[in-house]
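The complex appears here without one of its protein chains, the remainder shown in place.
When the chains are written out, they are named A, B and C in that same order, and each has its own residue count from 1.
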Amino acid sequence: MSKTNTEDYLRMYTQMVRIRAFEDNANQLYLSAKMPGLTHMYSGQEAVAVGICEALTPEDKITSTHRGHGHCVAKGANFREMFCELLGKEEGYCRGKGGSMHIADQGNGNLGANAIVGGSMGIATGAAMSAKMQKNGRVAVCFFGDGATAQGLWYEVMNMAALWGLPVIYACENNGYSEYTKTEEIAAGSITARAEAFGIESFEVDGQDVLAVNQLTQKLVERCRKGEGPFFMNLKTYRYHGHHVGDINRDYYRAKDEEAEWKTTRDPITNFGKWLESEKIVTTDELVEINEKIRKEAEDAVAYALDAKYPDVSEVDMHVYAA
Amino acid sequence: MSKTNTEDYLRMYTQMVRIRAFEDNANQLYLSAKMPGLTHMYSGQEAVAVGICEALTPEDKITSTHRGHGHCVAKGANFREMFCELLGKEEGYCRGKGGSMHIADQGNGNLGANAIVGGSMGIATGAAMSAKMQKNGRVAVCFFGDGATAQGLWYEVMNMAALWGLPVIYACENNGYSEYTKTEEIAAGSITARAEAFGIESFEVDGQDVLAVNQLTQKLVERCRKGEGPFFMNLKTYRYHGHHVGDINRDYYRAKDEEAEWKTTRDPITNFGKWLESEKIVTTDELVEINEKIRKEAEDAVAYALDAKYPDVSEVDMHVYAA
Amino acid sequence: MREITLSKAVNEAIAEEMRRDPTVFLLGEDVAEAGTPFKVLSGLVEEFGTERVIDTPISEPGFVGLAVGAAMTGTRPIVDLMFGDFIFLVMDQLCNQAAKTHYMSGGKLNVPMVLRTNMGATRRSAAQHSQSLHALVAHIPGLKVAMPSSAYEAKGLMKTAIRDNNPVVIFEDKLMYQDKAPVPEEEYLIPFGVANIKREGTDITLIATSSMVQVAEKAAEILEKEGISAEVIDPRTIVPLDEETLLKSVRKTSRAIVIDEGHQSYGITGEIASRLTEKAFYHLDAPVMRMGAMDVPVPFSPALEDVTVPTPEGVAANARKLCGGELIHAA
Partner (left out) sequence: MREITLSKAVNEAIAEEMRRDPTVFLLGEDVAEAGTPFKVLSGLVEEFGTERVIDTPISEPGFVGLAVGAAMTGTRPIVDLMFGDFIFLVMDQLCNQAAKTHYMSGGKLNVPMVLRTNMGATRRSAAQHSQSLHALVAHIPGLKVAMPSSAYEAKGLMKTAIRDNNPVVIFEDKLMYQDKAPVPEEEYLIPFGVANIKREGTDITLIATSSMVQVAEKAAEILEKEGISAEVIDPRTIVPLDEETLLKSVRKTSRAIVIDEGHQSYGITGEIASRLTEKAFYHLDAPVMRMGAMDVPVPFSPALEDVTVPTPEGVAANARKLCGGELIHAA
């Protein structure tokens, strides 16, 4: 493992911590009834979003999911605009119109979180299609969950992506659950084989290992830019919280032991932090400092967002149609 | 090859000839402007419908396609009611309301032709589900074309069929074309591998060989009844006519030579007839007699249907809702 | 009479029908152990087992298709579609297949299935989890469409739907799952196509669907204090629609507002208003007014979302104008 990439490593570490901090605050906002609606926490899956997005440029596109805060942070978004969006404020990335389930830092190539499971599979593939047509070398990454592989749309768009050699990477965040059901109970055969059947080169990766994810993505992005796409990544990962913030009593579908096991032995941040220390890339103090700085940044952003103003009611029928 | 099955063989031969005769007459009706709308000829694919349906009981269900006359005949329908339906007459199987694209002899377990490509994949799978729930030992066969494998619905229902072990057989009539396009240009990877990826046992069969089709289907039907379904059959076959009756000039997408080759060397009826003769199961004269009888039957039915009356106009708003 | 929640009422209706008829079964995402995210179906899998309360993959078109096929072959599926917004995903199976099978087969095949789903905004769920899309299915011949306005209707209409031999779509308002209403212990069914006069009145008719019935009732209370007597009518099913009851009221009051939570344009208010106008034109003192949801995707921000749907105050204000003889839009 080369140690010349200190800066990259630190950025990856930082971005993972930023996601965790964002989610901890979002969860708090929800639990204290300061946040409207409902939200799905990304905590536990940070290495996926960060490992992938760090291999992309801001011009590359991603599409995101109902569990989309992590992708948004990883693709370069600011806390302030994100918290404003979560609270329905005017300064939110979507002027408060989207909320948690549609959050996106569009300027950094995020085409949007989506509340329809699998709903963005066509959009990501279409973004890759337009990249190919415009010969601009851009790549599109389509994030979706293991449960989303049950949507027929995926097979339709994989077929077209494969036929036309589109620069798209399908990234399945395989956290083992679809809402309150183990995905293995609702997915027959092999998810990876399904992509392979369309002639799509596929990879199974440890989604808790940010470096493994990042290195694979870098390779695939490069190959996509050369016209060798599409690709499929099956990333084994885990969500720490319930399906959504209100999903508290989950013993009936997921054992406490299993949760504890993942959190204590496979946490992507802890493990990467330890590795950084063991490789002498950072000191414990430096890590603490990073964490502290981010904690502060998140708190400031929350305070800012809580104070920020709501959109004027006249905005309600703005943006139905583009000029 | 056992020769004790003379009766079965003759019935299969007869049914294939009946389909061909039905289609020749339907084509004539269309060309002479006596038939309204448009229609898709099944000629060339007879061994698929007959090989499969001869392995089913009338209680077993099938779902059919836009190219559905062959399935309908093979599942036991009469010419009269079929021609009446094609001409929109009251005595048609659907009282003239369905026409060619929705033709079905419902009493023999045909759940209907379908004008939505892939549209019946869920219906067939649901019929299998209800058979399993009702423990009545019935099997459902879902006919569809190679082009239909591009519909996402197929992957959704295969997943459920595989998860729940449903007694359904997916029968892909792989005639190489989707309308005016070679299917290989619009299907990536391997169609068979797509089914296998869901853990579905799959078979590639010569769809021009009625015995091969029938023997495989018998096995799979039996296994379905024992709870070992679902299965997938990829049946290589060929359509002789254009995509629809009006598709006359098709050189731009399909070579005349290719058509001639299939018709002269791989015709399911001619070849099966030759085999029956060579195995001394029938004489040439007997085959001529069968053909002659069917020709007459078809002509009579056409004449009957041409004379039959249209539904009364008061039927237009009958059958919107069931009582 | 005991009071139970709308959620419980739906649960009871389904349980009773499943007990009565072994061919009835449930199908959908997280309907079994989880009892749906709204917990409406809790307890059913314990009583009826996983063979009749079936968790599906996230494959809406697929499992609606399965239900159509199962319904054609001797069973009576109830499909749970978690959010009404997902109806867009199942339109082909619902409208090209389920709705047309009976007709296309010349009456030979039936599709006795129920699609239960929901509607309703102001839950801060944004544009893809807040729509009220009943107008779309009401437009398709072959489907019946029920919109319960309370626990009482929810139970009685659900039981009727399950016994109906046609595909029926039921829209429950997700904001009302915890609302209680008196529901008899004894069995009852509510026939389709029979409107319910929730409140009698003489000056104006408020025709309202689903949760808008509550809005209309609150408006009627406001108006009563001002001496305006409003009649509130709930059609209960929009297909079939009980025109007679609506017409009778409008002929009496000479004024009407149709209130619905679907988008106003090309929604159901235009149809209802037109039928009334066509058949009671010479009784009307003013055009039948319509109040639907705004023609905007449902915004997330509470500051915006609340203004998109009709409110009691809004209804009262319009009723006041109509009764006061103000010719609102009329030139």
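Just so it is clear, contacts are C-beta pairs under 8 Å (C-beta built on N, C-alpha and C of every residue); 3 or more make two chains touch, one makes a residue touch a chain.
This is a predicted model, so every value here is computed, not measured.
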- [ ] Taking the full complex into account, find the residue in A:45, A:64 or A:125 that is in contact with the omitted chain.
- [x] A:125
Open item on the list: Please identify which residue in C:10, C:82, C:99 or C:168 touches the non-displayed chain.
Closed with: C:99
Open item on the list: One chain is left out of this view; which of C:66, C:135, C:246 or C:259 touches it in the full complex?
Closed with: C:135
- [ ] Check the options C:176, C:268 or C:303 and report the residue that touches the missing chain.
- [x] C:268
Task: Given B:37, B:58, B:107 or B:227, the one touching the chain that is not displayed - done: B:37
Task: Touching residues (missing chain, whole complex) on subunit B - done: 36-38, 88-89, 94-102, 114-119, 147-148, 150-152, 178-181, 185-187, 252-253, 310-311, 313, 315-317, 320
Task: Positions on subunit C contacted by the hidden chain, ascending - done: 85-86, 88-89, 91-92, 94-96, 99-100, 103-104, 126-128, 135-136, 138-142, 238-239, 247, 251, 262-263, 265-275, 277-284, 286-290, 295-297, 299, 327-331
Open item on the list: In the complete complex, the non-displayed chain touches which residues of subunit A?
Closed with: 61, 63, 92-98, 102, 104, 106-107, 111-112, 114, 116, 119-131, 133-134, 138, 140, 152-153, 156-157, 159-160, 163, 318-323
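Assume only the chains that are shown with their structure count from here on.
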Task: Computed distance of Cα centres, subunit B from subunit A, in Å - done: 47
Task: Euclidean distance of C-alpha centroids - subunit B vs subunit C, Å - done: 41
TODO: With chain centres taken as the means of their Cα atoms, state the distance from subunit A to subunit C in Å.
DONE: 37
TODO: Give the residues of subunit A that touch two or more other chains, as numbers and ranges in rising order.
DONE: 150-152, 185-187
- [ ] Provide the list of subunit C residues touching at least two other chains, using ranges where the numbers run on.
- [x] 56-57, 59, 61-62
